[in-house]
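All remarks here apply to the structure that follows.
What follows is an incomplete set of chains from the complex, kept in their original frame.
So that you can tell them apart, the chains are marked A, B and C in the order they are listed, and the count of residues begins at 1 in each.
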Amino acid sequence: MISVKNLKKSFGDNEVLKDISLDVDSQEVVVVIGPSGSGKSTFIRCLNMLETINGGQVLIDGKDLTDKNTNINTIRTDVGMVFQHFNLFPHKTILDNITLAPMNVRKMKKKEAEEKAMGLLEKVGLAEKASAYPESLSGGQKQRVAIARALAMEPKIMLFDEPTSALDPEMVGEVLEVMKQLAKDGMTMIVVTHEMGFAREVGDRVIFMDNGYIIEQNEPTALFDKPQHKRTKAFLSKVL
Amino acid sequence: SLLLSACGSGGEQQSGSEDKKVLNVGTEATFAPFEFMDKGEVSGFDVDLLNAAAEEAGYEVDIKNTGWDAMLAGLQSDQLDIGMSGVTITDERKETYDFSSPYFESVSMIVFKEGTNITKAEDLKGKKIGVQNGTTGQIAAEAIVGKNDSSISKYEAAALTFQALQSGDVEAVVTDIAVALEYVKNNPDAGVKTVSDEQFTPEYYGIVFSKGSELKAEFDEALNTLYENGTYTEIYKKWFDEEPNLDVLKEAAVQ
Amino acid sequence: MDFRFEIVQDYMPFFLKGMAVTIGVSLAGILIGLILGLFIALGNMSSNKLIRLPFNIYINIFRGTPLLVQLLIIHFGIVPMFMSPSDPLVSLIIGLSLNSAAYIAEIFRAGIQSIDKGQMEAARSLGMTRVQAMKLVILPQAVKRVIPPLGNEFIVLLKESSLGSVLAAPELMYWGRAAAGQYIRIWEPYLTVALIYLVLTLSLTYLMNYVERRMKTDDLR
């Protein structure tokens, strides 16, 4: 599904991703952890070309992102993204937030898009908020809408960049619940998170990144309980 | 502070009681050939005449290019003693200021592009006319087509008036003969023609004083002397290359 | 100093006509300026340096030279090429539009750049093109941010339209100058004209504050 080979990315002189290789299978849930500044966000942002790639190769569902003939907008409809700060469109109702891209990118009919959106809102438990504006929602509700919005494009892969770390603690659970359901439904997911409970329960694999490299990867229990690398140990000791 | 100022000016006692009094004069020096900046120096017919008149009346004058608005405000606030800027004498204006006896007869002239059909003042009717705001040209044109008529455009400076003629904004410019001729001299290939008409009633320029100024009488007398002793004629010929009609001025002064 | 009210009275009909013209040309100027300004702002934000260049030059020239000179060039140099005889009102509107477009472009740019980067990223990550994201997501939000500075720009324009008097466009200041020319008195016409400008700009300011306050209450963050 996703195949990353020797990915490199720099901002100016700052080499943020040094040599990342990774394969993710269909329906796999990969959790990425690592200290702040290690390049986690940059890595998943490269996967839907929010950052330009400086070296190496990324294949999404067989399509090469570094190939100039690849249409990034098509790729992006295949790769949904959920951000730490939700990034809902504040001037649109919840329903319009969700239907905007399907109607304008997929050229879906309004009625069809809205039916679909209502289905997704049902799924994330927010059907009654359809006509509200984002500002009236709590953080947890916003993030669930953001997930529904991404799903409306029927992506094959979902990327999550610390989806719960801007939330008040009592709202973390509801978002993780939605993500668990998504994983259960067979979505391919890459999740940057500090929620170790989620990683343990849902993750098929946990990747520990530091300083632009993948230092260690393993099944969650194995990685958390028996980290092999010194840096992994040091990090886990602080966070767990 | 008394002490300080006494110390400061210790050496030089002001002994100028015999020096001539200096009069502050304002002008808007954008009205060639009457007054204009000749590379930094205010010069023109008005300047020479005023200098001569002041000499005659026993004053010195400090002529500054204050600009039009500033000249008027300066007169009203008594910061200036004299305004000398080709100012037309009208009854409305006399309510606010005192004018010297007329020192120049301003006859208006029509300037137009070659090919425009104008032979006399009446032809201005129905045409778009450009004038310089507040000048004799404006008074003359308004006498033909009516005050603040929409066919009249009032420009701030002579240069703009003629530019408007060139660009076709207006079909005719009405202005003082001297200004018209100065324009033709400076812009020989402008492609314009001029025509004058007896129907334009002559207007007169006067030196402006604030209302009730004692200077008026002194300068009237000085002007008279200049008419008599030939100085006026000399200055006039220097700037306009022809003999002045002194009788007209004297006659107008009587009214 | 005496103040002769009858001068004000005499010229009041002209001042009122002039006021209407002032409002008209300013409105026309800001409206055309808005359209041009948006276009210039978008051009000036292109990622391609060569596309940016002409827009940048435009902005610098119109912001860098006195409006008076711009008006003269437009009225006496450019408009006559298309229109004969050239109408000073047309030239004034063109001049104000082109000039305000340069300032409005900068207002739009600031407004667009003040929208959180995440909005563009979210839109792009949903597969929207740059243009779609601009049109559907960024601009609708930027509109609110630019209303206060646009209001200011309108006030500036209102006052600057007084330069139209140089072209003999019959706006408020033109009639003020005409009155001053007739009576060769400056205070009566200029103070009256200043008062009218003040009333216009203050009304605008209060209108703006009202709009801003309303926008805040039903802010859809």
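The definition used in the following text is that a contact is a pair of C-beta atoms (placed from the backbone, for glycine too) under 8 Å apart; a residue touches a chain by one contact, two chains touch by 3 or more.
Nothing here was measured: the structure is a model prediction, and the numbers come from that model.
What you see is one copy per chain type; the file as a whole holds them as A x2, B x1, C x2.
What we mean here is this: only the chains that are shown with their structure count from here on.
Taking the mean of each chain's C-alpha atoms as its centre, the chain lying closest to the overall protein C-alpha centroid is C.
Work out the mean CA point of chain A and of chain B, and you get 82 Å between them. Measuring from the averaged C-alpha position of chain B to that of chain C gives a distance of 38 Å. Computed from the mean C-alpha positions, the centre of chain A lies at a distance of 46 Å from the centre of chain C.
Taken residue by residue, chain C touches two or more other chains at no position, since every residue touches fewer. Taken residue by residue, chain A touches two or more other chains at no position, since every residue touches fewer. Of all residues in chain C, those touching chain A in their complex are 116, 118-119, 121-129, 132, 136-137, 140-141, 219-221.
Within the complex, the chain A residues that touch chain C are 48, 50, 73-74, 76-77, 79-81, 83, 85, 87-91, 100-101, 104-106, 133-135, 146, 149-150, 153.
The part of chain B that touches chain C in the complex is made up of residues 69, 72-73, 76-77, 87, 92-93, 95-97, 128, 130, 133-134, 138, 148, 150, 153-156, 160, 163-164, 166-171, 208.
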